[in-house]
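This is the structure I want to talk about, given as structure tokens.
Shown here: the complex without one of its protein chains, the others still in place.
Up next, chain A:
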Amino acid sequence: MAPPNFNVTNARQKLATLRTGTADPVSVGAEDLPPHYDPAEVLSHGSHLLKTASFGDIERFAVLEQVFVAALDTGNIDIAKTHLATIEKRFPFKSSVRVQRLYGLLKEAEGDFDKAIEIYQTALEQDEINVLTHKRLVAVLSSQGKRTEAIERLVTYVDAFMQDVEAWAELASLYIGESMYQQAAFCFEELLLLRPQNHLYHIRYADLLYTLGKLDLAVKYYCSGLELCKDNLRALYGLRLASSALLDQRSKQRPSGKGSKGTSSVVSDNKNQDVEPVEEGTLVALQKLSGDRLSALYEKQGKEGATLALVAKGWLQCQE
């Protein structure tokens, strides 16, 4: 019995797209990409395909795996087990790391995380560069709250796969969870090198710098974030906060010593920082600009955003 809206070609196409993560630019319209992963749909369509359609071996096992994962996602452990048995018949557990990983997934779904971790670890002993198993292991560890172990695993991982953006980002968030901001900032530096066009990394990095008190640099990174993404609200807030904080800091320092006229040569309290400080005039201008932009953005929302605009304005006024 075919599921509703079932079409062999389309189903195969969709499953393939989900597997590879890229949509065929010719057959898929601009509006419906990337495809939405619906485990229930994958399960029903995939199961039906496995029963009716004739595949080559490569595709058949890929679909089996996909359906297995979808079954786990939807909680159909029994279905998943039968599929896993089919796969295992062809690729024995011992020789195939991939099958071992699928076992790990099954254990995770059953809630036996320790067993899963053990499976992943033995698998990694067999094939230590297996990316997916690595990541899986890190995911299980972090979801189990074993953040330190996760960080440890991930650090060994990024040692080998330093191009992996996802891993760096995960590592950064793990560090942040452990309040190890310095290490997190390092991760973001790697990310900025790998994805310099991504404004979010700039802004997140600026946030971290702000947290670390490197305000000059924070201002600069907020600005570079804004440069990549105009009127980014978070960046504007960050810039406002950072520039205000920096101005405050400067005004506090001025009466205590060094009665200069606020020239740029004044080095902030960050001793080891060889960052050129931002001129005061610029800071003032940036502070004003970010404030103006924020209020302008809120005003643009019209009636719906009226309250929000008021709150924002209030906040801005109290800042001054």
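The rule we apply is simple: a residue touches a chain if its C-beta (ideal position, glycine included) is under 8 Å from a C-beta of that chain, and two chains touch if they have at least 3 such contacts; residues count from 1.
In this text, contacts and distances are computed from a predicted model.
Engineer: What is the protein name, per UniProt, of the chain that does not appear here: "GDP dissociation inhibitor", "NADH dehydrogenase [ubiquinone] 1 alpha subcomplex subunit 6", "ER membrane protein complex subunit 1" or "Coatomer subunit zeta"?
Structural biologist: Going by its UniProt entry, the chain not pictured is "ER membrane protein complex subunit 1".
Engineer: From the list A:T17, A:S96 or A:S224, which touches the chain that is not on show?
Structural biologist: A:S96
Engineer: For a quick check of understanding: of A:F61, A:F113, A:F161 or A:F186, which residue touches the chain that isn't displayed?
Structural biologist: Considering the complete complex, A:F61 is the one touching the chain left out.
Engineer: Please identify, in ascending order, the residues of chain A that touch the omitted chain?
Structural biologist: Residue positions of chain A that touch the missing chain: 56-58, 61-62, 87, 90-91, 95-99, 127.
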